[in-house]
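All protein chains but one are shown in place.
Here the chain labels run A, B and C in written order, and each chain numbers its own residues starting at 1.
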Amino acid sequence: MLSKNRPVDSRRSVLLPDGTVAPGAKSRMEEEFLLEALRWMMKSRLYDQRVIALQRQGEFGVYSPGMGQEASIIGSAMAVDPARDWMVPQYRELMATVHHGLPLEVITAQYLGKIGPARIPDGVRVLPTQVSIAAQLPHATGLAWGLRLRGEDSVVIAYIGDGGSSEGDFHEALNLAGVVKAPIVFFLQNNQWAISTSRRVQSATRSFALRAAGYGLEGAEVDGNDVMAVFDVTSEAIARARSGGGPTLIEAVTYRMGFHNTTDNPSRYQDPKEYEEARSRDPIERVQKYLAALGLWDAKREAALTEELRDENERALQLARSASVPRPEDVFANVYQDPPPRLVRQKAELLDGHDA
Amino acid sequence: MLSKNRPVDSRRSVLLPDGTVAPGAKSRMEEEFLLEALRWMMKSRLYDQRVIALQRQGEFGVYSPGMGQEASIIGSAMAVDPARDWMVPQYRELMATVHHGLPLEVITAQYLGKIGPARIPDGVRVLPTQVSIAAQLPHATGLAWGLRLRGEDSVVIAYIGDGGSSEGDFHEALNLAGVVKAPIVFFLQNNQWAISTSRRVQSATRSFALRAAGYGLEGAEVDGNDVMAVFDVTSEAIARARSGGGPTLIEAVTYRMGFHNTTDNPSRYQDPKEYEEARSRDPIERVQKYLAALGLWDAKREAALTEELRDENERALQLARSASVPRPEDVFANVYQDPPPRLVRQKAELLDGHDA
Amino acid sequence: MTQRNIVEAINSALAEEMEADPRVMVLGLDVGKLGGVFRTTSGLVERFGAERVVDTPLAEASIIGASLGLAIAGMVPVAEIQFLGFTAQGFHQLGPQLGKYRQRSRGRYHCQVTIRAPFGGGIKSPEFHSDAVEAQFVQTPGIKIVMPSNPYDAKGLLLEAIRDPDPVLYCEPDRLYRAGRSEVPDSAYTVPFGKAAVVREGEHVTLVAWSAAVELCMRAAEKLAVEGVSATVVDLRTLVPLDVETLCAQVVKTGRCVIVHEAPLSAGFGAEISATLMEEVFYDLDAPVGRVTAFDVPFPAASLEDHYLPSLDRVVAAVRRTMES
Partner (left out) sequence: MTQRNIVEAINSALAEEMEADPRVMVLGLDVGKLGGVFRTTSGLVERFGAERVVDTPLAEASIIGASLGLAIAGMVPVAEIQFLGFTAQGFHQLGPQLGKYRQRSRGRYHCQVTIRAPFGGGIKSPEFHSDAVEAQFVQTPGIKIVMPSNPYDAKGLLLEAIRDPDPVLYCEPDRLYRAGRSEVPDSAYTVPFGKAAVVREGEHVTLVAWSAAVELCMRAAEKLAVEGVSATVVDLRTLVPLDVETLCAQVVKTGRCVIVHEAPLSAGFGAEISATLMEEVFYDLDAPVGRVTAFDVPFPAASLEDHYLPSLDRVVAAVRRTMES
């Protein structure tokens, strides 16, 4: 029997919750790079805080913050090359897509209901956020497969959640990726929740990374609150994919420190103790502690950077706000290259205030 | 990293292709029981041969024979209890369903296009054959879950192929089964083919049984041409499920010795050498050799049993043939408990030779 | 009698029936402690326990497919698909499997399964959440399709659905969930399938709708009354079975008809209504039957939904045109 209790190879970890490095652990991430990571993680947290406030005032669309998951989001994004690699998000990786070249004002414009201004600019190798859970994974596999067929040396990183891992699309996409040797890394953020549904009832598996073997992929589990380990594991997987070594499934074990989205109320289902415990493993604080111990971080620097990032975020928000608002006829935009006569007529009817 | 090259726990095997028992191997199957298994396996092979001939003459519907897979089909069926357990077939396990209590004339009538006479009799715990690949698996999980909720001590055995293992339904059904601790055994017949698609391009996994761990199930790989090993592995899994130990995924490694179905022509895609090699591992011959060595089998007994089984099969065929043929209004049978007025009218129109 | 909105009416139906019939269970995403994203299952897990109110993994096909199996085991599952648009992920289990199972088993098995799902625009949901795809399931016969528009019907039709031996797709108008309360009995009662409701009687034109569009038609009728046009409003309540009789009788009375729905025009269920009227009452029509629907494009960004969905102005304008022809 293949026991369900066979051990998982250990969860990769470098930077411990207290800001010290695990005994014997080493990372590819140098200090300067880590400061850069911290910058992005803080930017993400600050953006979340800002737009949640805005949403409460009715100005922002339904929004899912990445709070608590910044190490996963940024550590993975820093391992891919925006100039040649592609990123396929679900929806909670907003700042990863920004790191990958999507201007913050563009993705912000999307949440403000804009159309044209929310278009991903040409040349930015990011697919749109995906609300239909796991539907992005077959796309990602096809994209990676196609890049290989076209002889490009690009790799795809595709995001998915613990909830999304239960969808049939997850299975089909990973299996196909193994068969066609697609250059792809599936990055599963296990944040312990799918809305109110606990990881414990999402699957009886001990580790989602164990699924890799069932598709002939490499698998890895990593402390998703440890930006150094996330970066390392993802970098290795990307390098392997790029050199023809096939796909990897990475499970980043993290915790959703916010609500599911701005319509959610976790107090109905979340144990406050669990939440408090998760806070003690905050991915940002541990980096700050680590850098502080090296003399590279202190309250002053934090205040300065916070202000700088707030300004950056605010500029993006202003740009998004001032971008053109949708016109009624945008209902008909971007459906077909050449709209069929029926649509042309419907559009005219809408504009005339008439109907069919 | 969880290596994709981690070894699979060994494939279970008792009875070797040459009819000897593997060194040190033991089976729960006693000689008498093995004779019974041989009977059913031969019955299956003879039935296949008969109806393929009939199909060639245009009397039988599209049919997928079980040739080469008799050890998997019968060994697994003998491990479940028709009086309390449920069987959920795909379509190639016809003789397993017969072993489970479905009269051969009933399932034969289905292939002859009959309606009423093809109804699974009340009390027979078999679901209908499923043409929509893998769609039966969520049903099977739900059924097992429901049996547990209703406090019955029944177990479900559900069949699936190597091809079917790629469908999203496979993933969703196995994952849910793990979560709700459904008393179920998923029996995957890996016969190396999905129509013309080779196992090699169906998945990059070394073993489908490896998938069990990804759902928190037990997993086992077994020589699917070895009826003793199949029976043993399945019996253990059934016992575990019955005692609350949760689901198992069994991969029976076998070979499809016939065509996919009666419309198929394997010469377009199959390597004749591979086929010949598979024939040398015939599941029936090895049992006959084993029993012959024990003095329990010889040409005379074979001839006598063959004749007896042919007669049995022929009687079922005659019963199915003489059963009532469908009437036009059967188009409307069994859709709703109480047909809505629109259907009542459509039925009247059909019978009047009118239409809507 | 208590005043209830649709959320409360549904919750009350579920609670009643779980109390009355121990085989009834609720499953789906977040139906447990959260009580569903719209709170329709609120309080049920506390009352009936986690074995009968089950948060499932995020996998629609298995929610629907497992419900089929649960029904064969003798349970009476009421499954929630978080939004109707996500039935797409379980389409093969809903239309082809649930719908055909009685037929393909030659009547040996039937599927006493209810699939509930909210849908519809007007609440600025993210993409896929608003899609009105009810007509797709009319093309997979074997399923009944139920479209309540108000609290009373919501409870009565849901109880009828749960008790129906055949599979039922029960679509909930999320825009109206909390739009208002009305009298809903505390005890159990059913509203039969296949009986349209004439929710307003008029002389000049018949408006035909279901689900949230009924409310829109009522508003249109009021506005039209001011201009002297008196409109009948027919709430179909169920698309399968379809109450052809009431539909035709009302249209014959007024001679004119406008159909309103939230799904795109082409091949929406409005087409079926129009075609049916063509076949049944052609000679009684004083003007061509009109349709006011969403346009033939995917549901757009929430910021555009008001331009996409049938509006009061569009309904009124269509009626005016019908009156003039």
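Heads up, the rule we're going with is that contacts are C-beta pairs under 8 Å (C-beta built on N, C-alpha and C of every residue); 3 or more make two chains touch, one makes a residue touch a chain.
If you're wondering where the values come from, they're calculated on a predicted model, not measured in any experiment.
Seen in the complete assembly, the chain not on display touches A, B, C. When you scan C:P141, C:P165, C:P185 or C:G255 for touch with the missing chain, the hit is C:P141. Listed residues C:A50, C:A225 or C:M278: the one in touch with the omitted chain is C:M278. Listed for chain A, the residues touching the missing chain in the whole complex are 115-116, 118-120, 122, 127-128, 132, 135, 137-147, 149-150, 168-169, 171-173, 175-176, 179-180, 333-337, 340-342, 356.
Think of the hidden chain as still there; on chain B it touches residues 61-62, 112-115, 131-134, 163-164, 166-169, 194-198, 201-203, 263, 268-269, 325-326, 328, 330-332, 335, 342-343, 346-347, 350, 353-356. The missing chain lies against chain C, touching residues 85-86, 88-89, 91-92, 95-96, 99-100, 103-104, 127-128, 131, 133, 135-136, 138-142, 240, 242, 263-264, 266-272, 274-279, 282-283, 285, 287-291, 296-298, 300.
Keep in mind that, in the parts below, only the chains that are shown with their structure count from here on.
Rounded to a whole number, the gap between the C-alpha centres of chain A and chain C is 36 angstrom.
Chain centres here are Cα means. That of chain A falls 43 Å from that of chain B. Averaging C-alpha coordinates per chain places the centre of chain B 40 Å away from that of chain C. Touching of two or more other chains is recorded for residues 56-57, 59, 61-62 of chain C. In chain A, the residues touching two or more other chains are 166-169, 201-203.
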